[in-house]
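A single protein chain has been omitted from the complex, and every remaining protein chain is retained in its original position.
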């Protein structure tokens, strides 16, 4: 593909890496949050629910700004984490974090909806067979929510591929480090005559997201067929 | 609440109006798309799926730009619609459209997940009782996917409250017409020292979204209790 | 070796032309992070790894200077620009900016595209100019504010707005618009793009980059884009 | 109205290949678990599309792979009681019962009360299915199907979750449906007693094929028909109620032979069908006396069929019809029974339980 310059290739690779890790890293906390919201009644449940949805409600720039002032290198939490060797500020991991946070509400909702549809009778059956809660979750609930998990993952991945406002505000737009496809597209759109180049990158990111989408549909189809019986 | 100036009140009212209509107007096509994707196999299904997800994948500015070049006053489709009295360009309805489109993938996924969890055995039972497909859908499927519909609606509403990039690109920021809360917040963040004012509006929009969220949870809880039996 | 430049996104074309020249000359890797001036300034406040910063307005530079984040003595106004009233190519009306009533009449119900008039520099300057010309009150209800000047330009280029206020450099780069009039320089604050090295700069190449960006090659490139050179 | 069905379908390993004609009345599908009973019923309802075949209700073709006819389930006008209740969880019991009435041709509102009464649903009407016991759910499912005013009733083990008392209340209703409404019923059951009482026609399935089929009276009188072992054999005879006696017995006339049964509900003159379980019939060479059993019918042995076990099925031709008796081979030889030998069949009055009495 010689229609892409090396910088653009870099942006593609970086976007994929960011989106992949954003998706992967948000799965465990996503499942946990979804489970807590779907199944537990605890004080602060509404607060957690709000917190999860916050990135959806806030303009992305605000989310990025809040991330910057809490996890920036000068911020107390940010510098504490940096002391532990965990750097987000101006690092691709920060881009992944921003993307993960922006996609989190989508992930959690998808998983939560699936969880609410799991027949509690099956979990009861597993309990009477001696399975402790965690095992029950892993062997009954989790397989049954796989479609939701997959849907959530693909939403999270797609969102991460498109996320721009929070990312550029939090970790800037540094080539090779934090310049993802959307940031590159943004930069093209800032100058007159950049539309053509921008649209080329847009097409690319659509192709990538489409592949992820098609893959997830394929997997979901397999799972559904397995569960319906064959 | 005298901590809000009249312009800010205007932005609040506008944002609520935009979010409400965005949510409401996207419900019927959302249900249709979700149904088609969940239940029908037709050529172009993958394309529809991609199209629905597109606003998630694209940077919002790009979505806004695409809206502008298809539905602007000069664009063929836009001027055709304007002939019918339907104006989107530089109008609050355009802001609602942009918000609806940005929230559409979230809405569709939520409904689709619920649909996939509906036991087809119940629809079979309704069919043997003589209910034709549409009636079956309205009286069996729809009530059973209410939780997903509600979740989708709240996601769509929340997204509409936070949507900024596509909106400002498509319909600009005209006070009283298209100046939603996120646009106002963005403007504050662009000037040194504007953070405090921005955060005040952020707090406001969080409160509004929280109310919508709490309402939806309450409704969902009621529905769940009704279905489980009382 | 790397050196990192944080620059307002509207300078993209010029800076990307200069990038390989600098890299060739020094053998270093120049990384240019392009974003809104406000975002970049806030990131610098938070310790972003920037060596040099070019802002699209003096306010953000003032802020950083006030916080002592600039390397002393390195701040300098690099470029200047003008704001112009533009219309879609071939549709430019005759307007004399000095005689008030025409602008609102031409607009009718259609919008005047500008950048955010309270927040984005091009919008702020535009509002100042219209105010000093006594036109602001009349046009204010019709102003469609975009989140950046580039988006305002798009509105005009697409014909969505019959008129818009953008930088002269933008007008020049976009063939689909035509300049109707240029606002008098004294109708608004001077339009300045300051440059400075940062106190916490980490690259030994910082000095070289500053020199390069204020040097003749840079000047030629910026001027070719329509900027007014202040860098010497 | 009668159902004619021919179908072939394969499920990978298993498969169906059968054809039958179900005349008006109640046709029972009988057979071991996995024989294909539910699959046949689903095909009639339009929920399973057979690979090939034809299904018609009189002239109304529901499915014909040759002609490409495949009526959608909601147009077939079948009432289906599924093997599991499948109630609508978001509707109350009343809502569930009323669901199909909107599409019923005749809005017979008196039916609603009659059916809810019969099924004991009145106190449950405002409950949700989630708050019902298993049997309560199944009763609602039966009511729901009946209230949709179907042209054929499909019932897949509808009573297996119910207790005997409730079954006894529902069975007469099914009989009435079968007889009065002219509604063909396709009925899956494992209970010989239910089958004997209700069936007009019996179809036995094994691994997707029909192994035996015919009018219930014939099938049950056939010593070869030993559903789930000879133990459950038993002949069906028809009799007419002659009179009701004051001591709580009804006297029946079975081809001239008098039979005494516990008081029956039907009026004098009604034709009834009785199942005489073969293992409840005692044979004697001499006419016995001083026995508590009131029903003694003379007859002649027509066949003796020895099984694998110690038992033998003896068919005795009597005035009342052919009766089957299940004896030990030891008794057969002790009594010197053989074809043509005269003997007496002894039936306890109370052995002929209501479960074994069906109308017509």
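Residue numbering begins at 1 within each chain, and the chains themselves are lettered A, B, C and D in the order written.
Criterion: contacts are C-beta pairs under 8 Å (C-beta built on N, C-alpha and C of every residue); 3 or more make two chains touch, one makes a residue touch a chain.
Predicted model only: the values in this text are computed from it and were never measured.
For the chain that does not appear, the touching partners among the shown chains are A, D. For subunit D, the residues touching the chain absent from view are 11, 13, 31-34, 37-38, 83-84, 131-136, 139, 156-157, 160-166, 168, 190, 192, 227-229, 231-232, 245, 247-249, 260, 262-263, 279-280, 282-286, 288-294, 309-311, 325-332, 334-335, 346, 348-351, 353-355.
Residues of subunit A in contact with the chain left out of this view: 121-122, 124-133, 135-136, 139-140, 143-144, 226-230.
In the analysis below, only the chains that are shown with their structure count from here on.
Geometrically, the chain at the heart of the complex, using CA-atom means, is B. Centroids of subunit A and subunit D (each the mean of its C-alpha atoms) stand 60 Å apart.
Subunit A and subunit C, compared by their mean Cα positions, are separated by 34 Å. Subunit C and subunit D have Cα centroids separated by 90 Å.
Across the assembly, subunit A contributes 61, 65, 186, 189 as residues in contact with two or more other chains.
Touching two or more other chains at once is no residue of subunit D. You'll find the chains touch as A-B, A-C, B-C, B-D.
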